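Removed: one protein chain of the complex. Kept in place: all other protein chains.
Per-chain residue numbering starts at 1, and chain names A, B and C are given in the order in which the chains are listed.
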């Protein structure tokens, strides 16, 4: 898994690639929480286009990111969910907790 | 593995998808030889864009296709080789035996 | 969704199909997923079924790593996959049986009642995913070995299903 941050004017985009599972979800959590602390934009977007798989520990890391963002009053947006990633958020009934969009254009709108 | 034939005016294109290995190379061989018999176009093109892997038995089936095409005086062209497919033809020193192009446009030119 | 062994009559298991033995290192989870994804594909499950069986096995193996082995990365996990066929609730069915074996801390049966999903909090989702994906999920413990038996049947239209159907 790789994470890179693009800091734009009003929004920070995290481009994540690779599978998110028990092997790297602790790292995702750490990086997300650290990056969120430094985030001064009102909106945070996770680009998951390059993520084919997310396990339950990855979902947990996303929930932690969402909570941290909310604590700071930031919007926390996901886009580019693979079929498997979408299913996992649906199964955990979290799809409605997150703001989910299809692509970057919609996430930025 | 799936094979579909597109019969155009001067050329027949076989769109192949999936891995080609010992599990299906006999089928590839059979279909190719059968289709080649029915081919009346002077040029036969194999679209391998959707083929990520070819093993030695798959290479053998391609060689049989090439030979059958040559026997009928047809040109036998490959395009869309994945890194692995290209490597396997290089390793077997067959890359120079086949006419290989990058994409359909070049193969049709 | 889940028939926890109720009404499952004696099933006939095929011989060897695929067994994996791996170290309890989370780095190897992607290897297990890749193998199970392909195995379910060649077995004839639909793409969503392949994804969901793969997810269930991934979560079950991850649970063994974390809970049974307390995250030691060099313990042994066995994943044994077989084709099965037989009568289930009076219906002839075929399916894929996946057994996980470990020698770690026995499973706490009280934990089997997975937490409610109404609360938004991290953790406690794995068992939900496994139950949701599989038709059978059975835990047992014997002679120091924990066994988790998962079964997914082919749907009536599925490739692996005999003509006797529903």
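The working rule: a contact is a pair of C-beta atoms (placed from the backbone, for glycine too) under 8 Å apart; a residue touches a chain by one contact, two chains touch by 3 or more.
Note that this is a predicted model, so its numbers are computed, not measured.
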Contact set of the excluded chain (shown chains only): B, C
Contacting the left-out chain in the complete assembly, out of C:17, C:87, C:101 or C:117: C:17
Residue among C:39, C:98 or C:134 that touches the chain left out of view: C:39
Subunit C residues touching the omitted chain (full complex): 15-23, 27-28, 30-31, 33-35, 37-39, 41-42, 74, 76
Missing-chain contacts mapped onto subunit B: 19, 21-23, 53, 55-57, 59-61, 63-64, 83-84, 87-88, 91-94, 97
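Convention: only the chains that are shown with their structure count from here on.
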Computed distance of Cα centres, subunit C from subunit B, in Å: 40
Inter-centroid spacing, subunit C versus subunit A (mean Cα positions, whole Å): 28
Multi-chain contact sites of subunit C, meaning residues that touch two or more partners: none
